[in-house]
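Got a structure here, written out as structure tokens. Questions coming.
One protein chain is absent from this view; the other protein chains keep their places.
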Amino acid sequence: MLFHVLLSLVVLVSVEDASLAASTLQIEDEELTHTEAIRDDEMSQNLTRTNFEQLEKLSNRSRYVARSCKEIQDRYHEHEDGLYFLTTANGMVYQTFCDMTTAGGGWTLVASVHENSIYGRCTVGDRWSSQQGNNANLPDGDGNWSNRNTFGAAEGATSDDFKNPGYYEIRAEDMSVWHVPNNFPLEHWNLAAILRYHTENHFLRLYGGNLFQMFSQYPVRYNVGSPSNRGPAIPIVYDHGDKESTKRLYGPNSRGEFEPGFITFRAINIEHAAMAICSGVKPVRGYNTEHYCIGGGGYFHTDQCGDFPSFDWDRLGREQGWSASKEMTEAAVLLFYR
Amino acid sequence: MLFHVLLSLVVLVSVEDASLAASTLQIEDEELTHTEAIRDDEMSQNLTRTNFEQLEKLSNRSRYVARSCKEIQDRYHEHEDGLYFLTTANGMVYQTFCDMTTAGGGWTLVASVHENSIYGRCTVGDRWSSQQGNNANLPDGDGNWSNRNTFGAAEGATSDDFKNPGYYEIRAEDMSVWHVPNNFPLEHWNLAAILRYHTENHFLRLYGGNLFQMFSQYPVRYNVGSPSNRGPAIPIVYDHGDKESTKRLYGPNSRGEFEPGFITFRAINIEHAAMAICSGVKPVRGYNTEHYCIGGGGYFHTDQCGDFPSFDWDRLGREQGWSASKEMTEAAVLLFYR
Partner (left out) sequence: MLFHVLLSLVVLVSVEDASLAASTLQIEDEELTHTEAIRDDEMSQNLTRTNFEQLEKLSNRSRYVARSCKEIQDRYHEHEDGLYFLTTANGMVYQTFCDMTTAGGGWTLVASVHENSIYGRCTVGDRWSSQQGNNANLPDGDGNWSNRNTFGAAEGATSDDFKNPGYYEIRAEDMSVWHVPNNFPLEHWNLAAILRYHTENHFLRLYGGNLFQMFSQYPVRYNVGSPSNRGPAIPIVYDHGDKESTKRLYGPNSRGEFEPGFITFRAINIEHAAMAICSGVKPVRGYNTEHYCIGGGGYFHTDQCGDFPSFDWDRLGREQGWSASKEMTEAAVLLFYR
């Protein structure tokens, strides 16, 4: 409830901003052919001011030496969400977002899956399936679920795909997933998320400690098996949302096929296309998983190839038939390890 | 005048180099099947030598903590153009180029728009319009004018598109724009630029402090309005070039449509395609802005989609009809804030 109030507030402020600017524009456009300075605006003045004390504090985090947010928490007793510096076992330094509060904290953001164009069928930007078109000759697609390629930046994780060295490098036990509306800034991800959950049974210990290792065992590859050959389905604990709200994020037809309360890996649909993650659900019948599971290999039947493969089957964002809700389709999926 | 002399000099030197190398090649190719060392070449010896004192000095800039080049200038009294380390309000560290000399200095390079292939119609590399083909279903195209995605590196800003966190993060008052011939190295950008100008009326205060905020108010989106719905047109002060030289950079037909001496944001053409920036000019009639404005949404009529949408309408680089000059078409557009 509080959440919606906050969001509305933000919207109101920016509308006010726009109208202010628009009304000023007419004057400005006509009269400012001479280069007179526009008078100070009290509000934007405040926005301009940099808090150098805070900036120095954040900057000093570059002294930390740790491979994961969990290690940052343990070694340096940091409990604030935000960007930290991590170091790989090979000494590569990078920055990422740490969730230091959920269920004890220590969660490292290692990747985000962002659908840049639901209309693009494995085109540019579909890094978690294929950027080579729908092509049965490329069963693994771009292969990013099981290679050491990295892309994007943490601050842009809701604006484009993101993958850092932690994805293949950190040895973790559990995962956390946040569905955050596209383009939201880092400082509001937690509040803005439409769904947040984590696992707590340490399942990653059985699969090599991270998704890179798990997907080496369960390749996200076209024609690697049938629906019964899926990877593990792990029970989840909700941090925002519940089983009912999870169901409503997907299409009515999809709801008949899955059981909420799980995260499932390497799902396979009845046409033998592979998907990487079914977020919040476990497919139990029908197996038209292309409508509610994300990522994938390089080939799907009926041209459904993409990072959110066929979330728009019965029109985009309509939450009808097989189509997922607008909220789900327009939210990036952030993946954390601990 | 001095500028052209300098350029010629560079060309002469490299031609000399090539012929030297070519004449040596025949010998080398035949005789050096045995691995005898090629004798030292006095000139390349000099090129090899690293100035470690200078390198240490540049390296020490990593201690600075500031969000913009202006703050670097104010806090650390630096007055040399070059690469500096900046920190976002969230603590993300990145390097970019600071112009510390033009009109008082303190300008932060936040982006560059580079046309990698004028023949590609919203293909790979058209990050400032769309990489998904010309598609009316994607009115915003890639959306990079109003998201937090980042790409490229400062040193490569004339070789490919560039966007850093400063683009959405810095709260600025004015802009500066440099048109630098493709592939020029950072140390020669200033001298090599074919056009350089800045605003001085602090207009960004009215639009949220940066382009990210402005383009949230004025979306770069197909079919969002008609030519009269364009965003602000701001008067400019020339640092290299003038109104006359600005006109000559665009095609003869275009010159009849715009007034030089401005930078215009979110232009809309008569076919309702949106463009992000008209550099150096304000459209005042006709509104075939696709021939002289850059960036855009995801759809243009007659397949003119691209980062420099239709700068080659009457043949590439011919400065005839609607075609922009070769100089303009083959120069990256560097965007600075202060």
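By letter and in written order, the chains are A and B; residue numbering begins at 1 in each of them.
Here is the rule we go by: a contact is a pair of C-beta atoms (placed from the backbone, for glycine too) under 8 Å apart; a residue touches a chain by one contact, two chains touch by 3 or more.
Every value quoted in this text rests on a predicted model; they were computed, and no experiment measured them.
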Touching the absent chain when the full complex is considered, from A:124, A:249, A:267 or A:332: A:124
Selected residue (touches chain absent from view) among A:69, A:220, A:234 or A:267: A:234
Of A:101, A:182 or A:216, the residue in touch with the unshown chain: A:216
Sites on chain A contacted by the missing partner chain, in the whole complex: 65-67, 71, 75, 87-93, 124, 131-133, 135, 137-138, 142-143, 146-150, 165, 171, 199-203, 205-209, 213, 216-217, 231-235, 237, 261
For chain B, residues in touch with the removed chain: 14, 17-18, 20-22, 24-25, 28-29, 32-38, 40-41, 44, 47-48, 50-52, 54-56, 58-59, 61-62, 82-83, 95, 116-117, 119-120, 123-125, 152-156, 158-160, 182-183, 185-187
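Methods note: only the chains that are shown with their structure count from here on.
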Centre-to-centre distance between chain B and chain A (centres being mean Cα positions), rounded to whole Å: 31
